[in-house]
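Submitted below is the structure of interest, expressed as structure tokens.
Here's a slice of the assembly, chains where they normally sit.
Chains here go by letter, A, B, C and D, matching the order in which they are written, and residues are numbered from 1 within each.
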């Protein structure tokens, strides 16, 4: 993971959103480094509406950060 | 989804709110790309008050971002 | 709902708070457009302390937005 | 409740914190206007650690708003 995050600057709001997703995933990966365990958990939470909303929430928090870093792509 | 998000600028606070909803949905869609699975989940969480409040929360976080991007439509 | 939100500017902090409540409700209404379903859910969550705290949380997030839009009514 | 909130400005960080608590309570009161129902709920959630942490969270969000309004009492 160590070379994934070199800048918060992105060309478009869309790319910024994808970076926010990456940041949300990084938070999970640092907390549970085992890829095999994470893969086991995925089918369950990806079919649970509340888990999906919670994941969307984390993305939203990171998107605030990325959008501010990019001065909202104005 | 890739061409959905080209700008955070909207004409009105109302359109900004609708963009916040889109962003919240995008977070769910990236986490669960299968439309058929999402459609199955919908009837359940849309009748669960806590899930609705959680969804409204994610929209609120994105609305902060969109409102700031638009300098609060002042 | 489309003509409800024309401005984030309010005269007083109190009116701003009421706007934050409206925004929190709009998030729920967009997610569950059926008024009859929402009315069925209401008696239950309005008697559940955790649901009330969650609803208060969403209002708090929107109030941050509205207060910033109004430069904190200073 | 209508005349409770006339300003976000407070003399001290302590008074600001108390205002944040008031704002968190207002969010609950608008969602459940019945004082008798709220009083019934109180003994239960006030003895539930997670509910207390959630309530503290809402206060924290409002305190961000109040602190910013007061330029952090600097």
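Just so it is clear, a residue touches a chain if its C-beta (ideal position, glycine included) is under 8 Å from a C-beta of that chain, and two chains touch if they have at least 3 such contacts.
Just so it is clear, the model here is predicted, and its values are computed rather than measured.
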item	value
Oligomeric state of the whole complex, in copies, if 4 are shown	6
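Going forward, only the chains that are shown with their structure count from here on.
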item	value
Length of the line joining the C-alpha centres of subunit C and subunit D, rounded to whole Å	15
Distance from subunit C to subunit A - Cα centre to Cα centre, in angstrom	27
Residue numbers of subunit B (touch at least two other chains)	48, 50, 54-55, 57, 61, 64, 68
Arrangement of touching chains [line / ring / star / complete / other]	line
Complex interface listing, subunit C residues touching subunit D	12-14, 17-18, 21, 46-50, 52-57, 59-61, 63-64, 67-68, 72-74
Partner subunit B, residues of subunit C touching it in the complex	2-9, 23-28, 30-32, 37-38, 41-42, 44-45, 48, 50-51, 54-55, 57-58, 61-62, 64-65, 68-69
